[in-house]
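Note that this complex is displayed minus one protein chain, with the remaining chains in position.
The letters A, B and C name the chains in turn, as written, and every chain counts its residues from 1.
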Amino acid sequence: MAITAAHVARSPRIRLGMVGGGRDAFIGAVHRIASRIDDQYELVAGCFSSNPEKSKASGADLGIDPGRTYESFAEMAMREARKKDGIEAVAIVTPNHMHAPVALQFLKRGIHVICDKPLTATLPEAKKLAKAAEASGVVFALTHNYTGYPMIRQAQAMVAAGELGEIRLVQVEYAQDWLAEPLEASGQKQADWRTDPARSGAGGATGDIGTHAFNLANFVTGLELEALSADLQSFVPGRRVDDNGHVLMRFKGGARGMLWCSQVASGCENGLRLRVYGTKAGIEWEQENPNYLWVTPLGAPRYRLTRGGPGTGAAAARVTRVPSGHPEGYLEGFANIYAEAARAIIARREGTPLDPAVTFPGLKEGLEGVAFVDACVRSSKRDAAWVALNL
Amino acid sequence: MAITAAHVARSPRIRLGMVGGGRDAFIGAVHRIASRIDDQYELVAGCFSSNPEKSKASGADLGIDPGRTYESFAEMAMREARKKDGIEAVAIVTPNHMHAPVALQFLKRGIHVICDKPLTATLPEAKKLAKAAEASGVVFALTHNYTGYPMIRQAQAMVAAGELGEIRLVQVEYAQDWLAEPLEASGQKQADWRTDPARSGAGGATGDIGTHAFNLANFVTGLELEALSADLQSFVPGRRVDDNGHVLMRFKGGARGMLWCSQVASGCENGLRLRVYGTKAGIEWEQENPNYLWVTPLGAPRYRLTRGGPGTGAAAARVTRVPSGHPEGYLEGFANIYAEAARAIIARREGTPLDPAVTFPGLKEGLEGVAFVDACVRSSKRDAAWVALNL
Amino acid sequence: MAITAAHVARSPRIRLGMVGGGRDAFIGAVHRIASRIDDQYELVAGCFSSNPEKSKASGADLGIDPGRTYESFAEMAMREARKKDGIEAVAIVTPNHMHAPVALQFLKRGIHVICDKPLTATLPEAKKLAKAAEASGVVFALTHNYTGYPMIRQAQAMVAAGELGEIRLVQVEYAQDWLAEPLEASGQKQADWRTDPARSGAGGATGDIGTHAFNLANFVTGLELEALSADLQSFVPGRRVDDNGHVLMRFKGGARGMLWCSQVASGCENGLRLRVYGTKAGIEWEQENPNYLWVTPLGAPRYRLTRGGPGTGAAAARVTRVPSGHPEGYLEGFANIYAEAARAIIARREGTPLDPAVTFPGLKEGLEGVAFVDACVRSSKRDAAWVALNL
Partner (left out) sequence: MAITAAHVARSPRIRLGMVGGGRDAFIGAVHRIASRIDDQYELVAGCFSSNPEKSKASGADLGIDPGRTYESFAEMAMREARKKDGIEAVAIVTPNHMHAPVALQFLKRGIHVICDKPLTATLPEAKKLAKAAEASGVVFALTHNYTGYPMIRQAQAMVAAGELGEIRLVQVEYAQDWLAEPLEASGQKQADWRTDPARSGAGGATGDIGTHAFNLANFVTGLELEALSADLQSFVPGRRVDDNGHVLMRFKGGARGMLWCSQVASGCENGLRLRVYGTKAGIEWEQENPNYLWVTPLGAPRYRLTRGGPGTGAAAARVTRVPSGHPEGYLEGFANIYAEAARAIIARREGTPLDPAVTFPGLKEGLEGVAFVDACVRSSKRDAAWVALNL
C-alpha cells in the first residue's frame, strides 16, 4: 500500500501556466487533472486559445485570475517572466506546429516546459528546439505519458536487470479507429488539425500514436534503432497524412521488431500493446489494462504482475498510489510524468540534487520521436527502403 | 470525449477539512486525491490523528496552515464553525467507531459531511446519526466509492430502463486475501483496528467489504432485500471478527442472490464482482477492470460496453473524463463521489436546485450497510437462519 | 508432447453396446465420439430408442449390424450376453429414470457399464443400483466428464500434494441459460424430459448440472460434505423442477463453500467454474477455457498452468494428447473417462492389476450426486435448513 505524493513533506506548489487547452480541447483538460493529482502544481495563468475571446472564457471557466489570462502566448511569457510570483513552468498543449514557437518563448526566460508530444511538427524544428532548450538549462518534460504507467516502469527495470535475457524481439502496436472515416470533413476539431500536415507534421497516425509506440518500445528495452522500413498508407480517400503504418525495425545488437500504428482499425479504441521477448523470458503489456504486466518465461508458466502486488519492485512502487487490485489508469500514468517533472523542477528551485530514480521523457525522446516520423515518411516514399533515424 | 469538471464554468472551490488520514493511513490519502481531481475542493484544515503530534506533522506534510491543524476534532469543529472562511465540508476518514462522534460535531454546526463507510460501527449509533444528520439538513455523502464507477452507473441505468427484463438473480462477491494470515498480530495499523470489534464493529469482512458488495448490488438493481441467511467464519485462529461471509439473499418481488465476501481468499486482490441476470439479459462487471461492462443477452452474443464507448448512455457519460480506451480507475471512481457531493454542496451554497441526475450514497445507504452487517451477524449466530434487515 | 492412447501397444478394442442415443439425442453422440477418440472401443450393438422404428433407423445411420440393433434393452442384454463375441460393455445414455433398470439388466450378466449421470432419478433407486453393481463386480463408470479434463486432474494433484495448504473455501458454480424460457412447452426433447420429475428426478438444475458442480468440487478437494443449506427456485412459471439453486456448504474439517447452479442465467452458456482457496494458495478453473489452470498463491503473482505446459505434472500428462497451446476440449475430456474405464475393463479382461493412477467416477460419486440432489430438495423445502447427505 504505497502512497507517494500525499505523505511526503512537501515543497510549495509549482506555479504553472498553460498554453492551449481551451474549451473543446481534449488534452489540455488531461494535463490539468494530471497536474492536480499529486498536489504539486497550481495553475495560475494561461493563454488557452489563439482566439482571445475563447482564451478569456476558458480562463474564467477554470477560475484563473482574469489578469493572468492572456491573449497571446508571447505576451504571457513576457509578463509572467517579469512577475515576482510568475509561473515557474508552462504546459504546452497546442497543435504540434506551435510546440516549438511557444516553448522557445518560455524557455528563453528560464521557465520550465512540460510539452505535449510530439516535440514538433518537423525535424529541423525539433533539432532547433532541442538545442535551444539544452542551452537554456530549463527542465523540459515531454508527455509521452505511457511511460508513466507503473507496470511499464516495472518492465523497464526487469529488462535492465537482465530478467528477460538478451532481447530478440520487440512487437509493438497502437491501434485506434477514430479516423476510420473522413472525420476531418465534418469539421471535428481534433481530426481537423491532426490530418493537416501543416499543423500536425508529415506523419498522421505515425506522428500521433506511432511516436508513442516507438517511445514505449525504446523506453522499456533501452535498445537503439539501427534502421527501419516503413509502409505507410492513407486508407481514407482524400486524407493528407498516413492513417496506418506498418514498420519493420532493426535494433543495434541484433534485436528485431515490428511496429503497427493505425487509426482505421475498426473497433479498436486505444490499443497500445507492447510485447518484448528475450532469450530467457518475455513481457506483454496492454494499455487498456495497464495494471497488469505479464511475464512469459521460457520453460515456466506465465505469470501476472500487478501494480502494487507481489513481485513488483521499487521502480513501479515509487509511481504507485493505491494498492493492488485498485486500478490506476490513464490519468494517474499521466500524472506520474507531472510528478517526476515536479521533482526535477523542485530540485532546481531548491538547488538540491535530483534523485537519480526520477525518470521522465524529454528532449532526447522528443527528437527521436520526430526523427521516427521523418524516417517512416522517407522510407515509405522509397517503397519501404531501410533508413536510419536522422538524429 | 466527454470532459466533465474542467470545462464547466466553475464555482469557487469548497473549503474542506479532514478528520483522520494522517501519516500511515491509507484511505485519507485516497480521499484527498479524489477531492482534487475535479478541482472542486481545497483542503484547508484538519485533525489528522488522535495523536496531536502526529496530527501536526501530517498537516505540515500536506502544507496545511498550522493554525488550522487541530489537536482534537471537537476543537476543529468549534473553531472552524466560527471562522468566516471556515470549512464548508469535512471528510471523515477515521476508524469506524469514530464516524458518528466526529460527524455529529460537524453536522450540528451545519458543516457538510463526507464520511467513509460503513456509516458507524453499530446499528443503534447509525440510526442515531442518521436521525441527527437528517434533522441538520447538511449534505451527507458516504463514500461507497464503487458506485462512482461510470460503468456501474451504466448498469444501473440499463436495469432501470428494463433492458435486463425482470431481475431474477444477483450474484455479488468481494474477495481479498490481505487477512489470510494473522496480520493483526504484527501490529499493522489497518489490520489492527479492522479486526477489533470495538473499533470496526461486529462485522469484519462483512463490515469492511461485504457492505460494499451489498451496496453495489442494491445500487445497480434497485431491489429491496426481504431476508438474508448468513454463514460467517473466522478462519484465522484468534481472529475476533469474521474474515469470510457466505450469504443467501431473497429480494422483494422474487429475485434471489448470493453474496460472498472474503479477506482470506489467497491470491485475490480486490475482487469485487457483480453479476445480475434478468429475463432478457444479464450484466457482468469486475472492479479490477472497471471500464468494461459485459452485457449478456438471452439469445444474442454477449457484448462489451466500454466507458466512453459506443452504446453507453448519459448516466455513465456525466461521470466520465477521458475517452474510451483510456482507462479510468479507482481514484476517478472515488472522485465521482466527491464531484457529485460537490454539486449538492454548491447547490446548497448557491440556493439553486440540484440537478436530479446527481447521485451519491448517503444516510440511507449507510443505514442499510450497517443493518446488513447486523443482520449477517444475527443470522450467523442462529445457524444461518433467515432474518430481515432491522431498519 | 505427450501422446497417450495412440502409441501404447494395444489390446483388441472393447466391444461396446449403447442404450439410448438415437436420432435427435445429444449425449449419445458425445459418448460415441468419446469412445472412438483413443480407439479402444468398437460400437457393435445398440437399442437406441424406446421406439423400435427409431432404434432401427438410428442403428442403420451408425452402420450397426441390423441383427444387433435391438427393440428393447432387455432383449439386447439377454442376447448379447449369450453371444460369444457379445458386447463387453454398455453405454447408457437414456433419461435419468431409465439408468437403473437398464444398468441392472446388463450388470447382472457381467457386462460392464458406462452410465451417464446422474446415477438415477431417485435416491432409493441409486442405493439399490449401487448395491447390485457392487455385488456384480462389473466395472461401473459414471460420466461425470468434467473430471476428465487434464487441468482438473492437475488441480486435484496439487490439492493432494498440499500445494494449496489447508483448504478453506470452495466456490463452485454452473450457470447456463437454456431454460430461461419455458422451452419444455415447445416440445423440445431435452427440455421435455429434463423438466419432468418422473424422468429427471426431483432436481432440475440441481440434478442436471448441480451434480456436476458438486462432483467437481469433491473430486478436486477431496473434502467430505458435512451439511448443506439450499434455496432452490423455479423461476419460469409452471416449471415443475428447480431451474436455479443457491447452496451453502460446510465440509468436515472446517472448510466452507458456495454452490450456484442455474439454467436461467441469461447469456451464460456452459459456465462451470471452480475456485478453491487454501491457506497457501488458490486455484481457479473455468470449463469454457479448460486448458488453463490459474494458481493464485498467497503473496506471489498468480500464474497460469497450461495443459501440457511447464509446471504441470503426471496426473495431467497421462490424460493429455496434444502439446500445450493446441487446445483440447469437451470431447477429449469426455474421452478421458472412456479411456480410463477402458483401462479398467481391459485389466479385468486380461486379469492384470489395474494401474493405481487410473481414475474415473463410479458408484460412489453417483450415490453422492443423487444424495446431493435429495439433500438440496429436502433443505429447500425446510426453508434452507442445514441437512446432511443421506448416504
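The definition used in the following text is that contacts are C-beta pairs under 8 Å (C-beta built on N, C-alpha and C of every residue); 3 or more make two chains touch, one makes a residue touch a chain.
Owing to the predicted nature of the structure, the values given are computational and were not obtained by experimental measurement.
Considering the whole complex, the hidden chain is in touch with A, B, C.
The missing chain, though absent from the display, is touched by one residue of A:149, A:214 or A:260; that residue is A:260.
Checked against the full complex, the candidates C:14, C:30, C:76 or C:384 give a single residue touching the omitted chain, namely C:30. Across the entire complex, the residue among C:322, C:358 or C:385 in touch with the chain not shown is C:322.
Chain A residues in contact with the hidden partner, per the touch definition given at the top, are 164-165, 168-169, 171, 173, 177, 180-181, 229, 231, 233, 235, 244, 246, 248, 250, 254, 256-258, 260, 262, 264-268, 275, 277-282, 295-298, 302, 383-384, 386.
Where chain B meets the missing chain, the touching residues are 295, 299-306, 309-311. Interface with the hidden chain, as seen from chain C, comprises residues 1, 3, 6-10, 12-13, 23-24, 26, 28-30, 32-33, 36-39, 58, 60-63, 176, 190, 268-271, 287-291, 306, 309, 321-332.
Throughout what follows, only the chains that are shown with their structure count from here on.
Viewed as a network of touching protein chains, the structure reduces to a complete graph with every chain in contact with every other. The mean-CA centres of chain A and chain C are about 55 angstrom from one another, to the nearest whole unit. Centre-to-centre separation of chain A and chain B, using mean CA positions: 34 Å. Touching of two or more other chains is recorded for residues 306, 309 of chain A.
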